[in-house]
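Got a structure for you, written out below as structure tokens; questions coming shortly.
FYI, not all chains are in this one, though none of them got moved.
Per-chain numbering from 1; labels A and B assigned in written order.
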């Protein structure tokens, strides 16, 4: 973290610059105000930057002790009307995104200390950029290439002929297996396994014959892969994760899946083999996408939903069974197994009514 | 394991002592009977201690070859009425809990052999208690503190400034990342990852901007964390697991979640960010708790249930879709998509009947 923090004028200039002018903000109050920490409105103290992105939290903003608050124009107007003595406000049309950039500036990722630690295992035929860091207990296989400023954390594994793009970070105990390729500025969290064999077997006389999984995994730039998430290599051809995809923890991506750019998945999602998921999709926690399906761009799947056929139209799709107090659930659920009969009974009532009416 | 086992009198005295008199038991039969193993009633042999906690298994108790059986008063009476020649009985009001304590005495955790193994990587600035064991391939970061009698198994990772409380055990390949704090007498199983980044991104123009996750994970005393379970660090502020919580394998706990004391979760549960789960709750296998919800104390969630709003009243809640033979399922499930219309049709039938009646 920047030791003494940054002033609001430094922050606004830096965020404006790194977004190419997209996020230009105005400061109401003293631009010399320094912030060093981050906190939600209710917990923020005199050094903390906070934000207001939802009008529901305006009361919290009015009583917040934050050093400064990032707000949108409408919230600015509402706050100013209510109270004159406010902390300095940073006004910008996308306050949450501005806050994210400011937070990165206040909490930059740790510098990568170049060098190969004692106790790291780097094959003779691997190429490691001199600016990269390979920590103790990490392993880099033959023919692998490790780009500039890459961090390979303690105990992480990079397989033979794997490529790790510049500025990517492999956290302790993450695994990138042979021949897989990770783009630039990616983050792979601890316990993630990229490139294990896909689940491919041919049945014969009640036994399973393994089909060698000879493809790899290709991950684009700016991808984040959560802890203990697994992405299988392709059977023939590659499993593909496009640029900007964000995968939470404990996700399973089957062989030959394609995940389109800037799609985000919450924890514990399962995507079966050969599914093709579009760009800019969001998949809720523990949703399941069955194999060989296609999801269009901008499809949003709710948590706990099983997607069992292709979705060709953008929109939000849900299949969550509603929970209930256990006794009510049991009574109502018993009827689920009679629904077809119930429908038939209603049809007959209608038919007889019509006949008799 | 105690080589020759223990006598029933030794066991009853020891369990009574370690529970402060809470579990005082009476032996029917010879208190000198020695037991060394543990087995269920049907499989127990002449050295094994077994237990009867459910009246349904009384026939198994009557024919068991166990060295001794732990029973409650009602089961004792029922057994004695049926058969005179029984194995010795240990009679106590909580036979399963007594059995658990006796099992711990018969199978104590392996002694921790103090010392830092060759091939362990301990940073110069780490403080390791001389009674702790750091196995080969394990890694302890700068500023970390490892308490008395802690076991850090082969290949486990303790990040910078992390704290591991006395008598805790980190199994091989478990990971506790920077700044996280584990209490006393905790068990972290292999592959668990504590303190990976939470899943926090601000959307801007179809892209995701990472919000640095600057909180940590704080785990209380006597917590057990299953294999490959993940607990994310907080965005701002900490993720908190209170004393006595038991988490099974493959669980995902999102950032800033709070899990109340003595709550237990079965395998594959997903808890989304900022959920607040009460004390003494139980969460069934593969249940999903959505984000920013609150669950009161003593809430019990059935397996496979998605909790999509807060539960403020203790009780049991379920949302499991009933399975069926595939053909019946298909027929009944087709009606689910017509339920609103079906309800409307019934309403109309009722209305016309009333008008005509």
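In the analysis below, a contact is a pair of C-beta atoms (placed from the backbone, for glycine too) under 8 Å apart; a residue touches a chain by one contact, two chains touch by 3 or more.
What you see is a predicted model; the values in this text were computed from it and never measured.
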item: Overall number of sequence copies in the complex as this file defines it, 2 displayed; value: 3
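The rule we apply is simple: only the chains that are shown with their structure count from here on.
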item: Distance between the centres, which are taken as Cα means, of chain B and chain A, whole angstrom; value: 27
item: Sites on chain A touched by chain B in the complex; value: 1, 19, 22-23, 38-40, 43, 94, 96-97, 99-101, 103-104, 106-107, 109, 117, 119, 135-137, 154-155, 171-173, 187, 189-191, 224, 226-228, 244, 246, 248-250, 262, 264, 266-268, 280, 285-286, 303-304, 320-326, 329-330, 333-334, 336-340, 342-343, 346, 349-350, 353, 357
item: In the complex with chain A, residue positions of chain B that touch it; value: 119, 121, 137, 139, 155, 157, 159, 173, 175, 177, 191, 193, 196-197, 199, 201-212, 214, 228, 230, 232, 236-237, 250, 252, 254, 268, 270, 272, 286, 288, 290, 301-302, 305-308, 315-322, 324, 328, 331-336, 338-339, 342, 345-346, 349, 352-353, 356
